[in-house]
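Here you go, one structure.
A single protein chain has been omitted; all remaining protein chains appear in their positions.
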């Protein structure tokens, strides 16, 4: 199988679904890419859980400020209109459901919307959860950005997660390199396919029964 | 019976017990008087639960600021070193035990330290509690400032409160016009008497068994 | 582009339906969003549940809303004041319901709603009639009662300044309930003395970040301020002092 769309294209695809004026948290790793594709003529306000709303892009070299970082501990900037706050206030903001969208990576997503993205559960691995569990339950819409298949070719969309859970029934939608899936009461619904991917092929790749919602909306 | 010391003298007596550097909340009414007797050469920081630490005295006429009031909704000032905060932060400060002393009025105090000061429980009365219950449990030391007797001559120090409670086992010490009482495991202990008041006389006035601790410390 | 400012107080309160739960900021008169309350009265919504620390002062603001018989129920800590005659009359006549909440529990329950806390154990009120019927638990030797969040359909808040993203700064003790109420309502409506350009508020000093705010309306300076600077000349209720001339 070839990957249908690249990571940047996927980031652009996700960015296109985020309405103007949204408050958004982009998880560490690939989701951070989404920021680069937010339309310049819109105001989408980025939250970083370490205490900043109105996060801007990385600073120029020489202007890196170690006091101004994102959740991935990378140097960032603050836009006009930004606000700083402490960690309890920042997570209250998430836990209270005030963010519109959160984009997260995943090891697995179940057809009921369970997310596993913090631990492989491998023996000897050093566990680290950070804000993952708070992010998973803390936005009105939780989008997952991931490859459909692992490097070994197994589906990351599953009936039930094998990996340790990050959150239960928390994912709204999964953006993969092959297709976009909504979590529905009937399980995964294919909302959009990329390239010449078909729902049949997705069923074969995932081994799941999928609802075909590509003609809707 | 004559009242042994006046309200101002009592306020002065309480002020003398508050150590330099203390964080103090003075309840609405008579306890507010204590502020006038805090030594000028000390820094005792006053908290008002509507969001200010470092409260200063009333402003001059013409300089009254309706945005700067105390819990009794009287105009006050803010000293250099003051800080404003919102109501949840302000009550967190109290509930978390960060104030050293709180001085409150009382209808009744029981020998186990229960306080009744917010409601007479009279039928038809309009109830209003404000911050009374938070104050009662929210300081390291809760001092009560009150007349020993009601206008009808009955003792405000009681075995158990008849009036609706403000807080349970919360009072540390009671300053009255006749004497100062500590709440101990053995009930009220007379720590200090004013004028020629004797412990025997206090027992007669209150109808309580009192520990004589006037020779201690 | 985000622009939460609206032109008039009527626009600001548009759409508040009968039966809504409305939080109203302020501690007494300090920080009470009087212009928004007047607009709410003019807008006609009734059968309201109000969440506010007090139950109105004098005949203006929240007291006027009560006098207009728009309030079915009020959740507050301190209704009875020297100038709460409107509430007092309605309460004695049995024409308004009251839920009395200790002030710190009121603030924390509102915060809990905004912060996604399902419930919390508070030491305040334990053993009193205001905790009657509430779940109690001893934790590390101390008694607590379980308190639940208070949320609202609408919050009406008064702040000093806002930008078009809805970032807010307050003034002195007028801050009081504004920040927690802004976080606990589906729609947060804010009156400010002044709307300033985006970037004019120092991000270190923003008290309520804009994500909590839905609508902002500028209503002009309080009578004791001029361009945000204190000029005085009023009593604690904000009324102009009588000048020697006027007093004659």
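Labels A, B and C are assigned to the chains in the order they are written; within every chain, residues are numbered from 1.
The working rule: a contact is a pair of C-beta atoms (placed from the backbone, for glycine too) under 8 Å apart; a residue touches a chain by one contact, two chains touch by 3 or more.
The structure presented is a predicted model; accordingly, all values stated were derived computationally and were not measured.
Peer 1: Quick one: say which of B:15, B:33 or B:53 touches the chain that got left out.
Peer 2: The single option touching the absent chain is B:53.
Peer 1: Out of C:5, C:81, C:103 or C:122, which residue would touch the omitted chain in the full complex?
Peer 2: Result: among the candidates, C:122 touches the missing chain.
Peer 1: Where the complex has a chain not shown, which of B:31, B:138, B:164 or B:187 is the residue touching it?
Peer 2: Touching the chain that is not displayed is residue B:138.
Peer 1: Check the options A:79, A:104, A:165 or A:205 and report the residue that touches the missing chain.
Peer 2: A:165
Peer 1: Which listed residue, A:23, A:84, A:107 or A:175, touches the chain dropped from view?
Peer 2: A:84
Peer 1: Using the touch definition from the top, which of A:94, A:144 or A:213 touches the missing chain?
Peer 2: Here the residue in touch with the unshown chain is A:94.
Peer 1: State which residues belonging to subunit C touch the missing partner chain.
Peer 2: Output for subunit C: 108, 112, 115-123, 137, 139-140, 142, 144, 148, 169-172, 202, 204-205.
Peer 1: Go through subunit B and note every residue touching the omitted chain.
Peer 2: That gives, for subunit B, the contact residues 20-21, 23, 41-43, 45, 47, 52-54, 78, 80-85, 92-99, 138.
Peer 1: I need the residue numbers on subunit A that touch the omitted chain, in ascending order.
Peer 2: Residues of subunit A in contact with the hidden chain: 48-52, 61-69, 73-75, 78, 84-88, 90-92, 94-95, 114, 124, 126-134, 137-138, 164-168.
Please note the rule applied: only the chains that are shown with their structure count from here on.
Peer 1: I'd like to know which chains remain joined to each other by touching when subunit C is not counted.
Peer 2: So the groups, subunit C excluded, read A | B.
Peer 1: Please give the pair of chains with the highest number of C-beta contact pairs.
Peer 2: If you count contacting C-beta pairs, the leading pair is B-C.
Peer 1: Compute per-chain Cα centres, compare each with the mean of all protein Cα atoms, and return the closest chain.
Peer 2: Central chain is C.
Peer 1: Name the chain whose C-alpha centroid is most distant from the C-alpha centroid of subunit A.
Peer 2: Relative to subunit A, the chain with the farthest C-alpha centre is B.
Peer 1: Give, as an integer number of Å, the spacing between the C-alpha centres of subunit C and subunit A.
Peer 2: Centres of subunit A and subunit C (C-alpha means) sit 36 Å apart.
Peer 1: On a C-alpha centroid basis, what's the spacing between subunit B and subunit C, in Å?
Peer 2: Their C-alpha centroids are separated by 28 Å.
Peer 1: Distance-wise, how many Å sit between the C-alpha centres of subunit A and subunit B, to the nearest whole number?
Peer 2: The separation of the two C-alpha centroids amounts to 54 Å.
Peer 1: Note the residues in subunit A that touch 2 or more other chains, in rising order.
Peer 2: none
Peer 1: Can you list the residues of subunit C that touch 2 or more other chains?
Peer 2: Within subunit C, residues 111 contact more than one other chain.
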